[in-house]
Structures are given as structure tokens and as C-alpha cells.
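These notes concern the structure reproduced below.
The complex appears here minus one protein chain, its other protein chains still in place.
Moving on to chain A:
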Amino acid sequence: MEQDKQNDVQSNLMLNKKLSRRDMLRLAGVGGVGLLLGGGAIGSILSSEIKTKSSPSTSLNQDPDSIPFYGAHQAGIITPSQNFICFAAFDVIADNVSDIRKMFQKWTTASASIASGSLIGNVNDNPNLPPSDTGEAAELSPSRCTITFGVGPSLFDARFGLQNKRPPSFQELPLFKADSLEPEWCGGDLCVQVCADDLQVAFHAIRNLARIARGTAVLRWTQEGFQRSAQADPKSATPRNLLGFKDGTANPDATDSTLMNEVVWSQSIDGTSWMTGGSYMAVRRVRMRIEVWDRSTLSDQENTFGRHRHTGAPLGSKDEFDTLKLDEVDSKGQPVIPTNSHVALAHGDGSIQMLRRSYSYSSGMDLKTGQLDAGLLFISFQRDLQKQFIPIQQRLANNDLLNEYAVHKGSAVFACFPGTTEGGFIGETLFGRI
């Protein structure tokens, strides 16, 4: 047993696998990295450290704080939500696919390093050069960092000859009633969604990816977001939005792979082979009229959502996860859950689902009004925007009581690629391996 572990560690090293920042420190702490490179009689020093950290069959890389970057699907879609998000939309300034491909290759390598908690690149010690990693995440836990890439409908215009690759049902969203979109919060040729349990780790990822993109793509808009942290909510209850209500109760179960194949992952029968195993993202920057909401009564607030604020239960029910009884009426014959409440409209007849993965945002103050610029960075993943996000959003936009307190300022959709394996790169199914 003990010997196996030693071999495991050594073979990892022999294979030149990247050590995580923490592993490196741990190893450096006990014997010095120099010893490792020498191989040989290092087992006894290492094994006592490894034993406490991993089970016999696992390698150094299986850190509970590290979510593997490589896989059939991209991480950050059905991954349980982390505490923070740094979201960035990019516009491509290059004029050819080859440059985009190169950037995605570099992005993939860098992202795999970030996810494992290693420094990006190998130029981090040359005094004559800027370090390839900007350094603010050095020696930090990878913090379950996931990086998810997608492309917007605008990438399929005439610039790159990709017109024929656009999935037929993938296009800019229609304008919804009451949309108050501002161009600076809309669209993008590409998106990068970084989520992590540490904001500095997440920022580090966006910053370095934007750096790698220089000359090929430029930032179009960015938004940071947060949720209550796991530390503040050890029981991992459904998170509350900034209006104080639980948000995400009715989300489909992301651990149910059959359901995810129905709701989230694009399938080969959907007709766009490069997206098989990927997912379509809708992202909306929803400003909340915090000040107005704060002076509305509790019963108004609860009628707006159709749920009790304290428990998150549907109006008239006790438990958060009680079934919605939309046809229930009170003694006066009125629906217990108002038909134009958020939950009633979002649920509809229950036939359409999507996976929501939203974060709250706070972006300081609106200089014009002196009010808080805060709200929801709504994100949902689905197999088909036309069949899922759009009909649901249409119902909400037309009638939702919540529209009095929330206004959609930003909007974009992205086709998020399937995952890739080591040696490949995200986007290879669209841009081709050359």
C-alpha cells in the first residue's frame, strides 16, 4: 500500500504532470523540490504527507478544491455553484479563424493550469521578461475554479466564413416586452464564465485570459457576481436573491444525468454536431429597483414572487419544496398563488425546464439617481433557447408582477462548447484541429 502510493506519486512526477501550487508548497515544505527532481529515495518523506491528503488510488491532482477542467462537458454548467462569478464577453478583432483557434488553444492550456491551481505558462522566473502568470493567485487554493467558454451568434456573420456553422435555432434573442437594454451590456462574439469560491482566484482567471486574448479579442463587457458563501450557509440551502427571496428552488436536479441530457446538453439528434455535449447559455443583466422594493409591504413582496419569503414555500404551503398548487383558490375564489406572480409564470404548465445558475451583482452606485446599481446576473443553460428560455421569458416579460421591481439592462446568448480532453482544446469541434 505504502509502496503503491509512493510509486503513484513518483509516476506522476515522472510523467511530468503539473503539480498544483499547493502540492508544490507541501512538497517543498517537507523536502525541497530539488529532492523530487532527483527521484530515488524520496518516498518516505512524501508518503506521510500524501496519506493524509488522498486515498490510495487518487493522484496528487484530485484536490477537493480542484474541479477537473477536461471532460466530456465543460465544467461550470452543471457544477454546483461556486461563491463568485467573473463573467466577460469578448469581441474578436482578428480577421481569421486561425487566430481564434490559436487563442482557444492558449486559453485551454491556461484554463487547465488555473483549474488545477498551477501557475500559467513557464516564464515565471526570467528577470528579463514579464511573468507569464500575473501571480495574484499564486499559492492559493484553486477554489473550485471553473472556466466555461462559448460563442455568440455574431461570430457566425461574414467575417470568418462560419455562416454555415451557426445552429439554426441559435440567434440573438428577440426584444422582450419591457426590455430596457443598454448596448454596453449586450452581446459579444465570445464569452468566458469564470466561477470560483474565491473572487481573487476568479478575477485572476479573467485577467489572464483577457491578457492572452490581446490582439485577437477584446473585452466587450464584464460583470462580477456573488452568492452567499458556503461559509455563511454551511447547510447549502437555496440561495436568496437581493430581494430576499429564495431563487432556484425549482431548478432541475443537476445530478440526474438523464434529465440533464433532456434539459441542458445538446444532443446529436439536435443537428449541430459541433455542439453535441455543449449547452446554450442565456445571460441577462437584471437591474433590481432595490429602493422601490424596500418600501413595498411583505404581502406585496410575497404576492410578487408567489412564495413565502421566510420559508421559500409556495404561497399557501409550508415547505420550500412543496408542489406548486397553481389551481388552489381561497375562500373568495381567488388563486392563492397569483396567476401573474413570478413563480406561476416561470412554472407555466411545468413542461419547460432550464438550468438556472444566476448570481447577484452589485456594481456600486448609479451616478444619475444615487441609487444602488444591483441586481441579478441571470444565467441559464438549456438545450435549445427557442424551446426553453424564450417562451419562459416571454411569459414573464408580458405579465410578471416582478417587472415593477426589475428591469433587464443587458442580454446575450452563447453556444457553450462541449468539453475536451488533454491535448485537445475547447472549440476544436467548431474551429477544427489543425
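Keep in mind that, in the parts below, a contact is a pair of C-beta atoms (placed from the backbone, for glycine too) under 8 Å apart; a residue touches a chain by one contact, two chains touch by 3 or more; residues count from 1.
The criterion applied here is as follows: contacts and distances are computed from a predicted model.
Comparing "Probable glycine dehydrogenase (decarboxylating) subunit 2", "FtsK domain-containing protein", "Putative aldouronate transport system permease protein" or "Iron ABC transporter substrate-binding protein" against the UniProt entry of the hidden chain yields the protein name "Iron ABC transporter substrate-binding protein". Touch with the chain that is not drawn comes from one residue among A:L175, A:V218, A:V292 or A:M365, which is A:V218.
Contact with the undisplayed chain is limited, among A:A72, A:I93, A:L175 or A:M365, to A:I93. Residues of chain A in touch with the missing chain: 93, 125-130, 211, 214-215, 218.
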